[in-house]
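Encoded as structure tokens, the structure appears first; notes follow it.
All protein chains but one are shown at their positions in the complex.
And now, chain A:
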Amino acid sequence: MLVAWLAPLAAFVAAAIVPTIEHRRRGRVSIATARAVAQVATACSVLSLGLALVALAAWVWRGSDQPPIVGDWFRFVRVGPLDLSAGYCLDTLSVVMTTVVTLVATCVHVYARGYFTEEMAPEGVVDSEVLSGTLPLQREGRLHRFYQHLSLFLFSMLGLVLSGNLAMTFVFWELVGLSSYLLIGFYYEREAAANAASKAMLVNRLADVGLLLGMIALWNATGGLVFIDGEGGGLLSAGQALRESGGANYRMLCWAGLGLFCGCLGKSAQFPLWTWLPDAMQGPTPVSALVHSATMVAAGVFLIGRVYPLLTPEVLVIVASVGALTLLIGAVLACAAADFKRVLAFSTISQLGYMMLAMGLGGWVAGIFHLMTHAMFKSLLFLAAGAVIHATHSGDLAQLGGLRQRMPRTAWLTGIGVLAIMGAGIPGLGLGLSGFYSKDLIFEQAIGFYRANSWAGWLLVAPTIGAALTAFYMGRLWLLTFAGKPRSVAAAEAHEAAPTLLLPMLVLAALAISAGWTLPGLNASLAALLDAGSPAPHQLTVGTLWPEAVIPGAHDHHAPGIKLRAGLLALGATAAGLALVGISRLRGRLANPLGAGVVQALDLRTLPAINRGFATSVRSCGTFLAEAIDRWTIDNSLIGFTRGLWRGGVALHRIETGSLRHYIVFLVLGVVFLGSLAILAVV
């Protein structure tokens, strides 16, 4: 199983070679070098994909259901007794995740070669969005830099997915954050891009404080950070035992779960900390496709899936509630957004909310499965957005329209992505696009959860409304971009995307259609593979602190009647959303379906206000700490202490007269004083 570990190494070699080449050629990096760098990086990515596929095949051949979690352990650093070693843990989750990450990464590597044509222009790049003086900024192309960051990202993401203990996960968690920062700020001359990068960095660091605290609490509760050790023990089984017994450390386990979830809030752009993701769209579109839709933002869901046995029912209910809230907020904002990529960004937030919701409802398989299918169709949609932007130099929906005639292939591929994210399919036959299967699983889970917890009706209502909104904003997006008449000169003169752009989209579209299918004859599917490797308990779990929180068992949603009901619910919601799209198109209100005031209020007023309120509260808290604790208490005590010392010194300085005869008198007085003290002590 060492092959899978070689995959990130190959990508890392790519990231390491690039600066050397760059360094050797002082000054300007020539186009030939940049092209060579791109080829090396792409080759390494393809190699990673090949190895990941080999690992997946080996895994399936070995049988993922025999040992529920099989971890191979490779230790090459060990610090004292703390065992902060670097290792890897291979189970169904990490193998499948590796495949998805390398697959999307390879598509994006290929795609970026076609996307960044201007970065390879011999006379340099003219960035019309930045003015230097009165002219547009002219700068050198930096394709090599893009591939360097991309390789670093791929390496860290694979390290995160494969890592065998929480400390190493944390390291790579921060590394993907760093590469995300670098990639968002790729056009760092643009002020918006630089700000967006800083914002993403800051929001994520805030969340990572929670992750770190969670790790400490977890260490406290279970005594280790290794997921699974060689003897079958480790963090996960210790936490699971603790959760089942409800022992003395149960409360600590809850805090640990909440802390880890707090880290996921930032990375996966959940409810209070989602605001960085729409801004992150300032990065190049291939980056949005890879980092900010398919892989990095899904790392939060992955981490929840990784530590799933540790999460108590109380924590899971919080996860589900936050997920439900996020999916509604994201969907509503996606309906109002006016930019192609912003719609997709809010849609990503909403879909991540779906994954979190599924996780929280006890649907490990549903959540991870939706992560996989979402990676396919959302990166497809982002690549399509890139193709549109590349052709028209604008992502503003008001400037697009009518592109179906000019770019028929892109329109078709986008349509596949749109249908997949809506979850189009026929419930009775169980046949549909990939999103149909994963969304149905989530609905089944929600119904199962509602049966176990009668108070949790809104956790079923939220995804239903969300599904209708998904159909609405996706239909709106497609119609505004590809249907109707061109609304600008650029849109009217757009050209079909180049084959390098279309090929990765084609691959992803094929997977967006088929990722949920069961292989005929073999009875093997992604969902079945995940199901066999699921760590979710098979029986009901009841919260110790809060007995009303009941997490249904892993297979409770297979109860008769649920599947058809879930399918009909999802189909009904989607149909309602589509009907709404049709109505608003007929009434000509598609561009601004919620009314100008609502858009203003939501996207321009509410969001900044929430941001500002949050930032203000954080800052006033910080100001209070700085003023009251630091500047007043600590500084003043130090200043007072030094001032007292100074004054004492000045006072004592007076008796240093410099006169020999005075010193003799002091000497005598001192001896008399000490002598009388001695006599008093004796008497």
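Quick notes on this one:
We take it that a residue touches a chain if its C-beta (ideal position, glycine included) is under 8 Å from a C-beta of that chain, and two chains touch if they have at least 3 such contacts; residues count from 1.
By definition in this document, contacts and distances are computed from a predicted model.
One chain of the complex is hidden; its UniProt record names it "NADH-quinone oxidoreductase subunit K", one of "Ring-1,2-phenylacetyl-CoA epoxidase subunit PaaB", "NADH-quinone oxidoreductase subunit K", "Disulfide reductase" or "Sulfur carrier protein". Across A:Ala32, A:Ala398 or A:Ile664, the residue that sits in touch with the chain not pictured is A:Ile664.
Touch with the hidden chain on the side of chain A covers residues 653, 656-661, 664-665, 668.
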